[in-house]
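Note that one protein chain is taken out, while the other chains of the complex remain in position.
The first chain written gets the first letter, and so on, giving A and B; residue counts start at 1 in each chain.
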Amino acid sequence: MGRGQGLLTATGTAVEAQERAHLSEEARRARRRARASTLGLASSPVGYLVLFFLVPVILVAMYSVGALTLLPKDEYLSLQPWRDLLFGSIYLGVFWRSVQMALVVSVGAVLLAYPIAYVLALVAGGRKYTLLLLIIAPFLTSYLLRVLALRVILQEEGVVNSFLRTIGALGPDQSIGWLYNSRFAVYFVLIYVWIPFVALPIFVALDNLDLALLEASSDLGASRWRTFRSVTLPLSMPGVIGAFIFVFIPTIGEYITPLLVGGPDNFMYGNAIQGAFLAGFDWQFGSAMSMFLVLVVAALIAVFGRYLNVRTVSE
Amino acid sequence: MNAAVSEGGRRALWSLFGFLLVFLYAPIAILIVFSVNDRTLVSFPWEGFTFRWYRTFMQNSALLLALRTSTMIATVTAIVTVALAIPASVLFVRRRFFGKPFVSALVLSPLVIPLVVFGIALLILFNTLAIPLSPWTVAVGHIVIALPFAVLTLVPRLERIPAYLEEASRDLGASAMTAFRSITLPLMTPAIVSSFLISFVISFDEVVIASFIAGDEPTFPLYLFSQLRLPSRLPQVIAVAVVVMLVSGVLVVASEVWRRLANRRLERQLARYEGEEAVA
Partner (left out) sequence: MSELHDSAITLQDVRKSFGRVHAVRGISLEVFEGEFLTLLGPSGCGKTTTMRMIAGFEEPDQGRIYLRGRDVVGDPPNRRPVNMVFQHYALFPHMNVEDNVGYGLKLRKVAKEERRRLVGEMLDIVRLSGMQRRSAAQLSGGQQQRVALARALVNRPAALLLDEPLGALDVKLRKQMQLELKRIQHELGTTFVYVTHDQEEALSMSDRIAVMNDGLIEQLGTPRDIYEHPLTPFVADFVGVLNAMRVRVDEVDDLTATMRVGDGERVVVPVATGASTGQELMAAVRPERVRIRPAGEVAPAGDGSLVHGTVGLIVYLGTLTQYHVDTSLGGRLIAHRLSDDAATAVREGDRVVLSWDRGDSAVLGDV
């Protein structure tokens, strides 16, 4: 039928011969336009971060090897600051102390946050998101103010001690010393600060569990403890590890809390870096210390990065 | 029966939950209580109810100046951060390109860098470029650390907005920019407001970076720091702390609640469109 076939009818076989797609001019232009627009979108955020994030960090690295110095020097490019840091100083000890702090805080926060996340995700039912918000809310307020609050509570003339004195448990000049200006204080405050934050990714991991798995385990004869050990815990472990890493990494460099409640004996790596820059002017040594920390952090992320599911933070 | 907990377990867990909840809020509550204690030391015994600490801090011009400085920095931070986060989120959700994982890592890396290191890095940068330290330099740093949070807030929302809405808009005659502005952007509003508030709060509260690059005008947290050596100042510090905490807490919680509700609403609207997935 004449009209029914139209102008041309497609046949198929000749097409097979094409190896490389030969693009028309418009197709090429369209692809170019798409690429330009993507570049345009990327330019401001990426440009900003390169200028104000990557470049500064690179400058620190340069300082650490003497490629840049604060004051003009006779010779540049020396690894002396690194040698000083790694071999000649007390700062490695300070570093390990900070790592220990980070470890204790992370473990403590996770241990306390897990039951919270568990009860919210698996027991709370409809009210879970409201209760979760209740737990998270303190974290969303000021970090500094919460540390201050605890300092005010824990210090010698603070709430706890004055309360105990008022009720007579302590004499008028006595106070519980280890509450403040102590390692305990640093750990206590940091765990307190981090619990709400840690609860969130663990909650998400538990919330995403298919309840059917727990029911199947129970159906097959496991007690609830057994179910927890064999099913719930392993399945939530990636979320737990992610939360742990997410606390651990920043806490190594923590310096505000040690400064506010730790006292002189609890001088941490972050304090050391700050001291090198603001008190002394040994920018090179300070940069070496900083780069050391950055390298450790980078190594941790390289190893544990896959547990850092950042999406859970955004939810 | 609940496969996750036994009756005894349930009671134990809820008790622990209650205890931890009290534990988390107790310091805040204690602060509130002592902010109205008529005593120059923040400690027992109770000496009467008073609002004088609130009045005192409102007359403390240095404090008010610091509050103003922080508010300005936080506002600038929030605006610029959101302005950068919107194209970044579009980039991640709607575009494919070479090197995407690297760009994504770059945008998220401020989350993991130790703030101390970043603070001194910026100090070095401004020193090298001979830029004097000021609230602006502080804002520059705050924008960097707020950006990942803003992007992480915008991306999930943008993902829930189907691309075919913008396509329909362009099909009806809108340019790509108009389509984005009239369709996608309005639908992103709850997340945009959320990112704005989050960036604001992050900046307002931030102390580490500010301690390195603040220059002569202290931010509110830096001012608080400077007052800690003076015990007589403590009550008004507590009072203002209470105010700031309550305000920021309420704002952020309210925006989160709104964001969640808006997300659910969008889900429902789009679910009606898509019905049962048709076999393509």
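Just so we're on the same page, a contact is a pair of C-beta atoms (placed from the backbone, for glycine too) under 8 Å apart; a residue touches a chain by one contact, two chains touch by 3 or more.
Every value quoted in this text rests on a predicted model; they were computed, and no experiment measured them.
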Task: Specify the residue from the set B:Asn37, B:Ser169, B:Ser211 or B:Gln227 that touches the hidden chain.
output: B:Ser169
Query: Which one, A:Ala30, A:Leu79 or A:Met237, makes contact with the chain that was left out?
result: A:Ala30
Field: Contact with the hidden chain (one of B:Leu13, B:Leu122, B:Ile183 or B:Ile202)
entry: B:Ile183
Message: Give me the subunit B residues in contact with the hidden chain, please.
response: 162, 164-165, 167-176, 178, 183, 186-187, 266, 268-270, 272-280
Message: Which parts of subunit A face the unshown chain closely enough to count as touching?
response: 1, 4-12, 14-15, 21-24, 26-27, 29-31
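Please note the rule applied: only the chains that are shown with their structure count from here on.
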Field: Centre distance in Å when subunit A and subunit B are each reduced to the mean of their C-alpha atoms
entry: 15
Field: Of all residues in subunit B, those that touch subunit A in their complex
entry: 2-6, 9-10, 13-14, 16-17, 20-21, 23-25, 27-28, 30-31, 34, 41-45, 83-85, 87-88, 90-91, 95, 97, 103, 106-118, 120-125, 127-128, 140-141, 143-144, 147-149, 151-153, 155-156, 176, 201, 204-205, 207-208, 211-212, 221, 224, 228, 231, 234, 237-238, 241, 244-245, 248-249, 252-253, 256-257, 260
Field: Residue numbers on subunit A that touch subunit B, as the complex places them
entry: 35, 37-38, 41-42, 44-46, 48-50, 52-57, 59-60, 63, 68, 70, 112, 115-116, 118-120, 122-123, 129, 131, 133-135, 137-138, 140-146, 148-150, 152-153, 157-159, 161-163, 165-166, 192, 195-196, 211, 214-215, 217-218, 224, 227-228, 232, 249-250, 252-253, 255-256, 260, 270, 273-274, 277-278, 283, 286-287, 290, 293-294, 297, 301, 308, 310-311, 313-315
